[in-house]
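For this depiction, one protein chain was excluded, whereas all remaining protein chains were kept in their positions.
Presenting chain A:
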Amino acid sequence: MADRYQGPRRARLATAGARAAVESVFGEQPRGDRISGMVFRALMLLALATALVMLTSLIIYSAWRGWGRLDLDMITEKPSRIRPEQAGYGPALVGSIYMIVGVIVLVVPVGVGAAVYLEEYAKKDRWYNRLIELNIQNLAGVPSIVFGILGLAFIARGPIGLGLVVATGSITLALLVLPTVIIAAREAIRAVPSSIREGSLALGATQWQTISRQVLPAAAPGILTGVILAVARAMGEAAPLLLVGAAGFTPFLPVLFDGQYSALPVQIYRNAVEPREEFQTLAFAGVILMLAVLLAMNSFAVWLRNRYERRW
């Protein structure tokens, strides 16, 4: 499409840009512009500061309230009613890990497949393709509790009938983040210049060879980043899991298709509403643990992007 050789045009644009930048710094600006510029800047800084202050106060407050329990027991120990000062998030953490691994396994093939179809194969003017697209956009905005009800009615009970087990939680979360993954994967596939595709096709590759050997490898860092961010969101969800059976007290490691399970956010919630002080301290410590896990996942996504992203 619009991906011709753009050398001279780019050079012209660059010089024009540089000139404008120099002029805006050294040149005289009208007074009104200067003031509105300053006001705008102040507003932007305020917005940034609000976000940062919220995050830091959350971290500081949780660390302060949960300080007594920021220990290794919190990660390795199981929940306990009798020994609240030793209770931990072990099984909940493992439950969360099972579920996000399940989410990745389910969501990557389906999400990437859907994105490939929509970007590479689908004719955009067909009504059914437009319908699919509209649906995906809408699904991305559906509240998570609705997915919980879906999971309860169709996966835990009903036609699939897996019961209230980890696998059900995992599938429910996968459905929840699937639209996000499709949108991110489409974005990544779209960012691959069409000159790559055209080059590949011109050398005699079939469409599928082009997609599997050129487009997908080039889009992979973007897709992976999107998947990790979506999975991080899935990991923080408590509401849908409450509906599909995540329990507050499971002092054993979960099994994929049998028995009860828990998840980190659900366990934090259960601890927070307990009457005894020890559990509330543990809940705040859990918030710090949760933030640490999420930050690690997000940092990994950023690192992945910076490490493998190609510029065209």
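The rule is simple: a residue touches a chain if its C-beta (ideal position, glycine included) is under 8 Å from a C-beta of that chain, and two chains touch if they have at least 3 such contacts; residues count from 1.
Just so it is clear, contacts and distances are computed from a predicted model.
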Missing chain's UniProt protein name, "Phosphate-binding protein", "Phthalate 4,5-dioxygenase", "Transporter" or "Iron only hydrogenase large subunit, C-terminal domain"? "Phosphate-binding protein"
Looking at the full complex, which residue from A:Met74, A:Ile136, A:Leu164 or A:Leu282 touches the chain that isn't shown here? A:Leu164
Among listed residues A:Pro193, A:Gly236 or A:Pro251, the absent chain is touched only by A:Pro251
Among A:Ala184, A:Leu242, A:Ala263 or A:Met290, residue touching the chain not depicted: A:Leu242
Could you list which residues of chain A touch the chain missing from the display? 79-82, 94, 97-98, 101, 104-105, 157, 163-164, 217, 220-221, 224, 242, 245-256, 258-261, 270, 272-277, 280, 304, 307-308
